[in-house]
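All protein chains but one are shown at their positions in the complex.
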Amino acid sequence: MPKVRSRLIVATLLLLLVVNPLNAQRSAIDTYAITNARIVTVSGPVIERGTVVIRNGLIAAAGANVSAPADARVIDGTGLTVYPGLIDSYTNLALPEAVPGPSPGGGGGGAFFLLQQQQQRPPSGPNSTQPAGLQPEVMIEDVIRPGGNEIESWRSAGITTVLTLPRSGIWMGQSALINLAGDTPQQMIVRSPVAMHVGFTPLRTGTYPGSLMGVFSTLRQMMLDAQRYRDAMQSYERNPRGTRRPDTDRSLAALLPVVDGHMPVVMFANSEREINRALDLANEFKLKLIIAGGQEAEKVADRLAKQDVPLLLSLNLPRRTTAAMPEADPEPMRVLRERVEAQQTAGKLAKAGVRFGFQSGLMTNISDLMSNANKTIENGLQPLDALRAFTIWPAEILGVKDQLGSIEVGKIANLTVTRGDLFDRNSRVAHVFIDGRPVDVRPPATGGPGQGRNTLAGQWTVIVNTAQGDRTISLTLQQEGERLTGSISGPLGAGEISNGSASNTGEVRFTVSVNVEGQTKEATFTGNLANNQIRGNVAIVGSAPGTFTATRSGQPN
Amino acid sequence: MKRLLVLLALITVGVSAVQAQTETLIRNATVLTVTQGTLQNTDVLLRNGKIAGIGKNLKASANARVIDATGKFVMPGIIDCHSHSMLDTINEGTLAVTSMVRTQDVLNTTDVDLYRELAGGVTTLNLLHGSANPIGGLNTVVKIKYGRPASEFLFPGAMPGIKFALGENVKRSSTPNLPGIPRRYPNTRMGVEETIRDAFTRARDYKRTWDEYREAVKKDKNLVAPRRDLQLEPLVEVLEGKRYVHAHCYIASEILMLINIADEFGFQIKTFQHVLEGYKVAKEIAAHGAGASIFADSWGYKIEAYDAIPYNAAILTRAGVIVSMNSDSDERARRLNIEAAKAMHWGDLTEEQALKLVTLNPAIQLGIQDRVGSIEVGKDADVAIWNGHPFSVYSRVDTTFIDGDVYFDREKDLARRPELAKERATLEQAEPNKPPARGQSPQTPRRRPSSHEDDAEVEKP
Partner (left out) sequence: MKILLTLLICAGSVFAQQIGNPTTQQGVLPPRGTFAIRNARIVTVSGPDIENGTVVIRDGKIEAVGTNVSVPAGAQTIEGRGLSVYPGMIDAGTNMGLVEVPQGANGTVDLSEVGELNPNAKAIIAVNPHSAHIGVTRVEGITNTLTAPTGGLISGQAALINLLGTAPKEMAVVPQAALVINYPRIGFGGGGFGGGFQQPANLADTLTANERQVEQIRKLLRDAEAYGRAQDAYAKDKSLPRPDRNVVLEPLVPYVRGEQPVIFRADREAEIRGAIRFAEEMKLKPIILGGNDAWKVASLLKEKNVPVILTGIFSLPSREDDAYDSLYENPAKLQQAGVRFCISTGDAGPEVRNLAQYAGMAAAFGLSKADAVKSVTLFPAQILNVADRLGSIEVGKMANLVVTDGDLLEVRTRIKYLLIDGRPVVLTSRHTELNDAFKNRK
């Protein structure tokens, strides 16, 4: 099935190449004019019928009375609407596929493991004083690479620019704003670094911090250390003679613009309490805070507005993905409410005067982006604000408002041209210009799983050998970065795994409650992936240890 | 229209259970004051968050809510001196000393168990770090203001505290040896002692370093301050008597060990937590001036709990130790009234002594005895109305007040149930809640185990 689908896509692409001259090779001629189009400038009034002129990668002119220059390649925009290129302000795009271990063709593995292990690329955190996950000096611009399916599908959805950042970590590293076109990383980068990123997922390596409490304390201690590092360095520079030289520290040095309030810090926070915690921490250290995620941000809207903290608001709206089964417990009301309320968040934030940029929330199917944006509009967000949240607001929040976010002369010629209104369900992206050049647009793929996020994911048959003999159980795994989730079922009982992790070297580890000798006990599986098998040991609290072998019972998905 | 209905439902039955009430007059109750005996046919007036009057025929202003409590009992809100409710994570178990971590960073005000505890007459919790390490994280004392922001939960003026732990959990007796993962130090009660000794030795030096700096910087403004160490700062506060130590322990020898260390370094253990063998060393605990916060009768669930006896409260109390009865469990917290009554059954404590185990005594152990723990004019209006004597198994809570506001009311709870059912029906029809034709298998969120949570190293989602 996947094979069939990819053939279809290839075929469609070929067709487009033949039919549409704009989708041909990158043109050598850099001047374009889109004439007779409706132009939504965002910064000013809508021009119902006008022309946009693009020259040398920039917007050269836009207006009702502008005429196409003689040297321009003219695109008849009759029936089309021109928007500023859309910005997706929180992605893992343009990162090399995280490939843990020998298993090919999948994702997983945090950026840090990736950076450490990727021998073909210079690791960006060498000689760090900190373990992976706590390296603020990591710069995403050092690892981004152009091209790939994901980028194509994003820009086919009308997105010209994304903020891209490492996949995981506590101090995740520093993000870059990139255009989704260009032959080299250098051509793609619009601004780097844009912000420092913080995630609150504890290290899963058995080392500190192993809990959310520890994460907060670690963040605090490192910021305090950075402040002292600054003081010590300044003192040393004032008077090097007779002063013992402080050790240099790239991690702490990278935090200096953060603790000095120059570089914004993007903290990942969805629930009300996560957002409050982020706000508290930012206040404690006077950080320039941006919240990413923000699902329940409307519950904290007053505080966000008062402190002028902007959001990178996820459009990966929660929805029920599980089937109806009579044996299943009803979903908690809390969850049901959250899903309904999440669609109202954007509207409420806009009313409260909180600025936000939309982001895809690591959704796997980018075609959900616009339909979810529509849901926020149906639930109270003004369409113009929705457009701003894709354009000028993120441009402001990410510090590029002079370059992006509106159709104004002199700005980067990132344009999204649609047939029909952007928020109309039947609209279609007709052309996308990035850095003044048209890029290929293909119909969005539907339904397919995201790229590069599943390696261990799938069904496994596990033979567990303990003092009580062999038991065969089934194991279902999902993988996101180095994090494993999933469940077991079978003669050892059924349950969710916890503390699951998969390193890119193929080490697999998870804990699950099992039913042994009639008692529920914690079993910890540790093993290694090789040749599509996981082999290793299982330690059961209060029982003799055993071994296990897991074999795929289905195709990797 | 449908959306409007949802909205309406959300507004009317959301978390708006709390009723702001500036004045409430509870009439004609039996009042268990704790400090001034049991008063029959007595009124209690709650005004502006405080207890404003106790007596007969009290007058309230016209807009006061008046509750006829004839035949009912009023008791101070129960204080649970050992809880892990509303913590998203309980243990930072990676290190032997984690005094830098704070439970206050991980409060979850939406934990439904909080409401269940209110329904058991509990109003204040001492939220402790778990017992994975000899020196654990910092505690948080909260009032259960369920439905309010986390900042309003924090008990103003409560003494800061820190969790210590000794014995099997710290030794990680039940943690399996995993291939490739070295065991964490310590592995014995000897190593536990050394770990604590080392930490306080470092803390003492740290304090000296800062004291010296503060002197020296007066002369040389350009001096760079010493590194701030979040691990050692709380221990310095312990040495300075500014932070209470709540030490999880079981057996007699480890209790004596910690007393010796504390005496040597010149600090005090405020409470021994669990302290199952406290009765064996009651006089030493009393001499040190420590309190004890215990289970009523839990025993036998592991080796170090095998000598636990339910007479612990009585023996310690008679030795002069301030004793409280705690839950360490969201489940048990709901019936601490009965746990306290057990001290009358086993060990013959008086009713007043038994009442103090879950009211005034834990208040003293948390440094909040001027605010809560008894029914006295001027104290916080944290009380519960019971439909019978709280020491009777047949009694249950009618209404729980915190700062004069109602946070649990059985009548309202019963009345709300049909509305909630209606809200659920509406929500389930909402677009994002409809099950897909083909989808993943259903899931419910994970929960913590509810008993002996100290041992739990799980995180709530």
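Read from first to last, the chains carry the letters A and B; within each, the first residue is number 1.
By our rule, a residue touches a chain if its C-beta (ideal position, glycine included) is under 8 Å from a C-beta of that chain, and two chains touch if they have at least 3 such contacts.
Everything quoted here is computed from the prediction, not taken from an experiment.
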**OP:** Tell me which residue among B:N41, B:S174, B:T201 or B:Q429 touches the hidden chain in the full complex.
**Re:** B:S174
**OP:** Go through chain B and note every residue touching the omitted chain.
**Re:** 112-113, 115-116, 119, 168, 173-174, 279-280, 282-283, 297-304, 306-307, 309-311, 314-315, 318, 329-332, 335, 338, 341-342, 344-347, 391-396, 413, 417, 420, 424, 440-447, 449-451
Original post:
So that we can see where the missing chain sits, which residues of chain A does it touch?
Top reply: 323, 325-330, 332-334, 467-469, 474, 476, 485-491, 493-497, 513, 515, 517-520, 542
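Assume only the chains that are shown with their structure count from here on.
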**OP:** Using the touch definition up top, name the residues of chain A that touch chain B in the complex.
**Re:** 206-214, 216-217, 220-221, 224-225, 228, 231-232, 235, 238-239, 272-273, 276-277, 317-325, 328-337, 339-343, 379, 496, 498, 524, 526, 536-537, 539-542, 545
**OP:** Would you mind writing out the residues of chain B in touch with chain A in their complex?
**Re:** 3, 6, 10, 88-95, 98, 100-103, 105-110, 129, 137, 149-150, 174-181, 222, 224-225, 227-230, 420, 423-424, 427-428, 430-446, 458-459
